[in-house]
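Here's the structure, in structure tokens; my notes come after.
As you look at this complex, bear in mind that one protein chain is not there, while each of the others sits in place.
Here the chain labels run A and B in written order, and each chain numbers its own residues starting at 1.
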Amino acid sequence: MKDILKLTLVLFLICAIVAGVLGAVDLITRDRIEAYQTAKSNAAKAAVMPVDVQEGEQPYENVELKDLGIDTTINANGQKIKILSVSRAANGAGYVVETEFSGAQGTLVMMVGVDPELRCTGISITQHSETSGLGANAASTAEVGVNFRSQFIGVDQTVQLKKAGGEIDALSGATITSRSVTNAASAAIRFVEALQSAN
Amino acid sequence: MSVTEYISIAIGAILINNFIFSQFLGCCPFLGCSSKVETASGMGLAVVFVMGLASAICYVVNEFILVPLGLAFLKTLAFILVIAALVQFVEMFLKKAVPSLYSALGIYLPLITTNCAVLGVVLLNVQNGYDFLGSVIYGITGGIGFLVAIVLFASVRERIQFSDYPECFEGFPICLISAGLVALAFMGFSGMKIF
Partner (left out) sequence: MNFKRQLKEGVITNNPILVQQLGMCATMAITTSLFNGVGMGLSVLIILTCCNVVVSAVRRFIPDQIRLAIFVVIIAGFVTIVDLLLQAYIPALSESLGVFIPLIVVNCIIIGRAEAFCQKNPVGPSFVDGITQGLGYTVVLIVMCVIREFLGSGRFGGGLIDAVKGFTLDGTGSGIQLFNAEYGASILTLPVGGFLTLGFIFAAMQAALKKAAKNKAERGDDEEEEEEDE
């Protein structure tokens, strides 16, 4: 019995010391980690909707989706698109919608900028696991990727691939990826429409 | 989360993002404990059990203790302690209930504690933001993925014993190469559409 007490005490003591040290490290690093996370998500949003603000001001304001009562899963041309977050640009230039959907290989996360006239201001893929050289071109910084994404500037919610009678040229060899990206852009615009009419 | 999401988590964990062949979690017991199909299946079942249980408990610990108290940075520490205690429990249980399996698994049972698949699954649950049911499903199906992989690989290994290969590949290297080939087969699942 005495042994067990002693063992428990030693283990508890070590855990307490380690937890204390970790608490201290967390205090030091927490601000930096948070600042980095914000900077990163702001950079991704700025890629689709640049906003100039004074230093110290936040360029984007997060819209709380839970209180709105809008369905965050949107069915676009038969594909389910999940809306992860929406933020409003501080200068009233529109909204940045973060969407999640499945592509040809795995899940993609994409930022879509939408202006108040319900036109797309640009798309940027922040996460993907598409085939390199084919679907991955949708996210690449090479010419083919930039050209593909720039097609989305100015489109509205009826956006479609050329194969389906629309205006977007699919990436060669990556129709599935191109179609899901197009569907996500359309879903994001429709979500903003619902958001505006709810307000 | 909807039913289709749960199904896609399950299929993803077993086939598409198999813990061993595409995420490299749990390679040590996978390579160390796969020389016989019997031991491999025992080990795999123990892992399924521990991973399911660990996912459930760690979800509760994280959601109701660590996050409300703002102690999320302690999660690695808390999770590994939970897992260590759990493994101890499974070990005591097997010793009493299935002594034959207990003696077959030998030293590998305590090693489940240091199986990165177990710690990996609970950390991934938090990272992917799964709810309670989602976490448990991911844990169990991830374990099943491990079981499938290790049993398949053990059968391959039983055949390697009778095959001819260069001397310097004796033992570990040939295992790695054949594991690579099995992984190549699993890549075939990667294009599968879920929903």
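One rule holds in what follows: a contact is a pair of C-beta atoms (placed from the backbone, for glycine too) under 8 Å apart; a residue touches a chain by one contact, two chains touch by 3 or more.
Values in this document were obtained by computation on a predicted structure and should not be read as measured data.
Trainee: I'm checking contacts with the chain that's been left out. Which of B:31, B:98 or B:160 qualifies?
Mentor: Only one of B:31, B:98 or B:160 touches the chain omitted from view, namely B:31.
Trainee: Residues of chain A in contact with the chain that isn't shown?
Mentor: Its contact residues with the unshown chain are 6-7, 10-11, 14-15, 18, 21-22, 25-26, 28-29, 32-33, 36, 40, 132-133.
Trainee: Tell me, which residues in chain B touch the chain that this view leaves out?
Mentor: Residues in contact with the chain left out: 21-28, 31-32, 73-74, 76-77, 80-81, 84, 113-116, 118-120, 123-124, 127, 166-177, 179-181, 183-184, 187.
Definition applied: only the chains that are shown with their structure count from here on.
Trainee: In angstrom, rounded to a whole number, how far apart do the mean CA points of chain A and chain B lie?
Mentor: A distance of 30 Å separates the two centres.
Trainee: How about chain B: which of its residues touch chain A in the complex?
Mentor: 16, 73-74, 77, 81, 190-191, 193-195
Trainee: Which stretch or stretches of chain A touch chain B in the complex?
Mentor: 15, 18-19, 22-23, 25-26, 80, 102, 104-106
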